[in-house]
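Just one protein chain is left out here, and the rest sit where they should.
Naming follows writing order (A, B, C and D), and every chain is counted from residue 1.
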Amino acid sequence: MSAYVLSIVSLVGINIILALGLHLISGLCGQVSLGHAAFYGVGAYTTALLAKAGYPIGLTLPAAMAAAAVAGFVVGLCSLRVREDFLAIATMAAGFIFLGVVKQNEALGGEIGISGIAMPSFGRDGFVALELGVTVLVILFCLHVRRSWLGFGFSAVADDDVAAQMVGVDNRAYKLTAFCIGTALAGLAGGFLAYYLRGVSPDAFGFTASISVLCMVVLGGMQSIAGCIIATTILTLMPEVLRFADNYKLLIFGALLFLTMRFLPDGLGGLFALARRKEAGPS
Amino acid sequence: MMDPKQPRPALEVRDIAVQFGGIRAIDHVSFAVGKGDLVGLIGPNGAGKTTMLRVVSGQVRPQVGQVLLDGRDMRGFRVAQRARTGLGMSNQIVRPFRHLTLLDNVALAAGHDRTSSPWVAIGSVSRKRQRAAAMELLALVGIASVAHADPRSQPLGVLKRLEVARALAMKPVVLLLDEPLAGLNQAEAGKLADTILELNASGVTIVLIEHNLAEAQRICRRFLVLDNGRKIADGPVAAVMADDAVITAYLGEGWRNATR
Amino acid sequence: MKLIWELALQGLLNGCIYALIAVGLVMVYGLLRVLHIAHAGLFTLGAYVSLVVTNATGSLALALACSVITVGLSGIAIYRFCYEPILSRPPYVVLIVSIGLFIMMEEIFRIVFGPYGLSYLKPPLQERFTILGTGITAAELSVVLITIVLFATLDAFNRFTRIGIASRATVSDPQMASSFGVDIRLIRDMTFFIGSAFAAVAGTMVGVLNNLVEPTMGSVPSYKALAIIVLGGMGSIRGALASALFLGLIEAFGTTYLGTLLDRDAIAFTVLLVVLMLRPAGLTGKKT
Amino acid sequence: MLHVENLVCRYGKIEAVSGISLDVGEGQIVALVGANGAGKSSTIQSIAGHVLGAEGRITLAGEDITALPPRERVRKGVAIAPEGRRLFRDLTVHENLSMGGFCRPREREAANLKRVLDLFPRLAERIHSRAENLSGGEQQMVTIGRAMMSEPRLLLIDELSLGLMPKNVDLCYEAILRLKREGLSILVVEQNTTKALQVADHAYVLSSGRLIWKGTAAEARDDPSVIQAYIGSSAH
Partner (left out) sequence: MVSIKRRLLFIAAAIFASHALPAAAQDKTPVKIGFHAGLTGPAAADGLSAEIAVKLAVEEANKAGGINGRPIELVVYDDQGKPDQAVPVANKLIGDKVVAVISAGFSAPTKAAAPVFQEAHIPYVVAIALQPDITKSGDYVFRVGSMGEVEGRAGAKLIGDVLKAKSIVLLTIKTDFGKTVAAGLKGAADKFSFKVVKEYEYSPGDRQFGPMIASIKEDKPDLIYASGFYFTGGPLLSQIRAAGINVPFVGAQSYSSSKFIEIAGAASDGAIITNVIDWSGKTPQEKAFFEAFEKKAGFRPEAAGSQAYASAEVLIAGLRAAKSIDSVAIRTALAATKMHTVVGDLSFNSLHEVQRSFPVSIVKDGKWQSHGVIEDPVLLAPPTQ
């Protein structure tokens, strides 16, 4: 595989981890978040700082997950007080505050960011292998969560959080768990991104980034892990595929987003469900 | 009104008062429900029945008073904790989980030990046992044949039964049923009422809020009547229904002259 | 002391622009519970139409009229073609549609008008006045006056005309309004028209104030206006005006005194978050 | 005035009303009674046009209005005072009343308003209060007044006395008796059977979406089976 393909593939992997994190929060547990990139950033910055300090990848990535999960827990606690649109905007606020703090803090590199992170000792191919391996593990983990009683509880909370309580599912604990796991995954993705870019700069974690992750999750269909993975892959590859379209790339991206949701509101997951039903229909 | 044979009531409500803004929804009401009892909580619209139920279930915090479930004070217990402590609840307006099959709706409740905390929940996958239990419950309420259906495609009668089955799956000490018969036709209502009666006969303590007085009278042993937030009667069904205060509450002032 | 007075004035000025932008979002949210991000694209469209027409004809007044009409009609078109068919969907579906639309609009502006932004050939409203010891340009003064006049007019329209009352009634209970003879679709069209027209005015004034109309000029309003409708309690026009002015003041004083701690957006959103935690339904919102 | 034939309403798969026919004569008060969930509200809402996909035939003074949307029906002369009152909470009393007359020419608003304030003098004092700040009784008066502003030929009132103090219930009933004397046809859904049967000319009793009894109100008052249908037991 050429370096180009490898770099694209690892970017897809990072985005899948990131999007699956949001999928847990917004798709499975129903808490729409407009601030997911902040946790991506927390992970990336944690990794960057530790890696610069000389810690190995085996330590920086878990630390990134932990830091992002703690941040996720705090935001989750705040968000328990608000619902739906208010929740979306509260998480958006969290994203802006994260960015404001990072940009103003020279210890975090301020506007300049952090650079010069060394590739892990096992080299670039090893890194890509590790990253893809972890991506697979994350996918398996998400599939497990979905199949487990945790996912069962999440879907109940997403569906109707009052009814969930009536069957003994503590909606607060579940929402917080979703936030912690989902943001930990975002932190993990951020950690990989820091190595991938050999550095971090604040603008990669702004509102636009949060929106594009949400687009991946929604386009995939809020309920479907496969849909989420496919949508993430498509959206990540889109700039590559659309290189020919040059000047019209973003326009096509916007149009695709608009048209898909306008005419296929259940996303790709909805499309699969439709196909399955058609298949199952005649028999 | 405790049954002397029962040492400890399954559910006890002590001196509950609830005020919304300037309106007193419940005005210092107390009652107890003995184990194995089947009590109808009745009263005209706006009497405070649903508020009372929400107080018991933990959705509304009363200004004054206590709720005891099986002798345990429920103060500070949120809805989910109460549910796990043994309060089975069904909703007046059905609230199935729309994205789960009927079977899974019940299985989720049957697995309340699995969902007790996210840590426990993530560790277990198999739903086999809970689905088996759920299937039994669906059979018990008579909807096993549509166990794998999508709740959105089911008629109200089925969903009402689903509510009951889901509440039962919590293995409740007390089952609170909020208008399980509302919206059902005569035949359906009669059948569901029979089911409720059977459940009670098998040992489940039931508190039933019901507007369908005909069915309620048929199955309940005891009626508890609320009107304007106050308890106006409590006792055996026949006695309560003969009570002038109760009939006045239902039919309005002057019914006696009118019917003569 | 003079500084505080000037900061307050500048804060209110920014607040006025926020209010003009946010009012459409608030009206749409009140009526449809839709977060209409593409509204920020209409704001940009308004700025472009005004600039192009002014540069072609030399008349800002004519340009403003064109802008209001074009943008108002575009607002209706967005409602009819983009939102109306998916209103029954969960809110995030409409949100993503709106975001997609906004991205498309920004890109179309970039492709049509170029990425560098356009300026007025002869920038209008550049005269300077001194009021209460403070210098103010005609453009700034116009923003304040326009805001006062438009909001007073809108308030009067909503309170004293039948159709205005009907639109408030529709926000309160669409089914009942309909059962007394109100054509709900007409009200929605009207709401989109008025809200978008306000955005057109805001876009025009921002274009004049900055003498620059850029394809991306809607980005900041796209999220800032969301903060305003939340602060204002979602759906209340007066609440939006109050919270827009409040946000303008917070930013003016915040950037001056806390600028080294947090940037403007972070200050605004910190306040938003604090307000949300204390009053989960917004500054002026009622608990529902 | 109103003729309903074989009305069926479904919500999804739930059939709330299964084939009801009823008539309201000109200048009559007709009471529709029955237990909760009997289908009374669905019936009255179908007549107002609020229920999508109601089947059957509804005619107003011989004119078929079955297919008309609510805003057309109100022009034809059907006005509703709905259950739970559903005032426009953020609007003042005056604005609420003005909305009631939305489908009529503005010139007639003043005259209609005078009529309503004449009917409920108490509203004149609260004319500029926001609807949500009114007491329950006042709200019910605004609800009826709002319906009257549309110059109806048929007034539909859903759960007139629900949650009202007895004094206010009496006030409202006096008002509708007065409207009846002025020639208005009124269909009232009531759970306060006694009160309804005192003022009504005719009564229909519903149970589980079906019509189980009909006759004059006087007969209803004397027929113990009506009470039985309602509370479900032979109380006396």
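For this structure, a couple of remarks:
Convention: a contact is a pair of C-beta atoms (placed from the backbone, for glycine too) under 8 Å apart; a residue touches a chain by one contact, two chains touch by 3 or more.
Because the structure is predicted, anything quoted here is derived from the model rather than measured.
Considering the whole complex, the hidden chain is in touch with A, C. By the touch definition given at the top, chain A reaches the unshown chain through residues 2-4, 6-8, 11, 14, 103, 110-113, 115-116, 124, 193, 196-199, 201, 203-204, 239-240, 243, 246-247, 249-250.
Across the interface with the omitted chain, chain C contributes residues 2-3, 6-7, 9-11, 13-14, 17, 107, 110, 115-117, 119, 123, 126, 128, 135, 137, 140, 206, 209-212, 214, 216-217, 219-220, 251-253, 255-256, 259-260, 263-265.
In this section, only the chains that are shown with their structure count from here on.
Using the mean of the Cα atoms as each chain's centre, the chain most removed from chain C is B. Taking each chain's centre as the mean of its C-alpha atoms, chain A lies 54 Å from chain D.
Computed from the mean C-alpha positions, the centre of chain B lies at a distance of 32 Å from the centre of chain D.
Rounded to whole angstrom units, the spacing between the C-alpha centres of chain A and chain B is 42. Residues of chain B in contact with at least two other chains: none. Residues of chain C in contact with two or more other chains: none. The list of touching chain pairs reads A-B, A-C, B-D, C-D.
Of all residues in chain C, only 29, 33, 35, 82, 85-86, 89-93, 95-97, 99-108, 111, 223, 226-227, 230, 234, 260-263, 265-270, 272-273, 276-277, 280-282 touch chain A in the complex they form.
The part of chain A that touches chain B in the complex is made up of residues 144-145, 147-150, 152-153, 155-156, 158-160, 162-174, 177, 223.
Of all residues in chain B, only 57, 59, 78-81, 83-84, 89, 91, 95-100, 104, 108-109, 111-112, 114-118, 120-125, 127, 166-167, 169-170 touch chain A in the complex they form.
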